[in-house]
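Removed: one protein chain of the complex. Kept in place: all other protein chains.
And now, chain A:
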């Protein structure tokens, strides 16, 4: 069997087609330069299967392989799976730090430091009222001032406690909102389940599905902001031990034992089924809720020590209640006394003793609360800063693999254009040859 006369035309055609496909891919890359989650693609060209020239056809060509031009072997998606894992882990930490920084900043605002709603300043005023009473033990105005400032302090404790409780409840609600049917996780999970089917079908049919994979990776990227994501291939095997559903993935989320997406099934976790450290926004919210609970315990302790210390020294109780939630003032300006019960009018022993509580356990307790809220907020800010930087650098690394570079695409465009022109030139040459053969051969004497 010889080689067809038109073989060369075929090779040139393959060249034209391959360069055209490569230009298509370049065009696709340029079109998607700003598409989030897009991975740059390239048409991988490879030599087409060669034509084996049979023995005897040509003594020199025995067993020779005649090249048949080029084929686009595959459309490759340039992506580094390992960077994806790192990026998602960092994105998760970023989500956790971000929510911590935002919510703790709100907690910090409730302290009202530097304003008249600052409980610390209200305590200062309360001690001052006693100090004034100790200078003027008979003064009704000073006694009324003690009662007034005590009411401010009690209201201050209650306000701060309520504010903290509200912020804590908001954090807890936000967790269930995120996980709820209207939350942002549900549609991601639903789309992942849908993509499982599409990618499975495409894989089975051998159809290119790079853009579906990009979409899936983008969804997983987005999901990782909310909590810990781990992805494994679908474990189901067919009779011969191969994956029964090639291309499908199983997505575990937030440390819940049931996967979020398994084949086409979506199982939303609840606050109860999440692990203790779900990571991401969810983990951040849980951390914030736990921190707020501990602030409230501290505040409650400070309120308890105000009640205990002041009532312990005063001849008649000033406060009722046991903590920051129920502290109230029972004293009136007629029951407040600067001295011991039934003592002389000028006795200022009680007022002096209570005024001396300034700077003691109560104030230090409150300052400690300010310090721990400040430190937690500062840490969350620093965490956010760090994770943002690391995430930025990982994004750059990912971009360095997957990002579309205009210069590169332009250069490729020129390359493929030239390739196309050259293949066309080969075709023309071939055509010219055939023209000579068909139209000019054997016309001697005509």
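Everything below uses one rule, namely that a residue touches a chain if its C-beta (ideal position, glycine included) is under 8 Å from a C-beta of that chain, and two chains touch if they have at least 3 such contacts; residues count from 1.
Simple rule for what comes next: contacts and distances are computed from a predicted model.
Missing chain, UniProt name from the options "Flagellar hook-associated protein 3", "Phosphoenolpyruvate-protein phosphotransferase", "Amino acid ABC transporter permease" or "Binding-protein-dependent transport systems inner membrane component": "Flagellar hook-associated protein 3".
Per the touch definition above, the residue from A:12, A:199, A:373 or A:426 contacting the chain not shown is A:373. The residue touching the chain not shown here, chosen from A:176, A:399 or A:421, is A:399. In the complete assembly, the contact with the undisplayed chain comes from A:346, out of A:187, A:312 or A:346. If you put the missing chain back, the residues of chain A touching it would be 33-34, 104-105, 108-109, 111, 113-114, 120-121, 123-125, 127-128, 131-132, 134-139, 339, 343-348, 352, 355-356, 358-359, 363-364, 366-368, 370-375, 377-378, 381, 392, 395-397, 399-401, 403-408, 410-411, 413-414.
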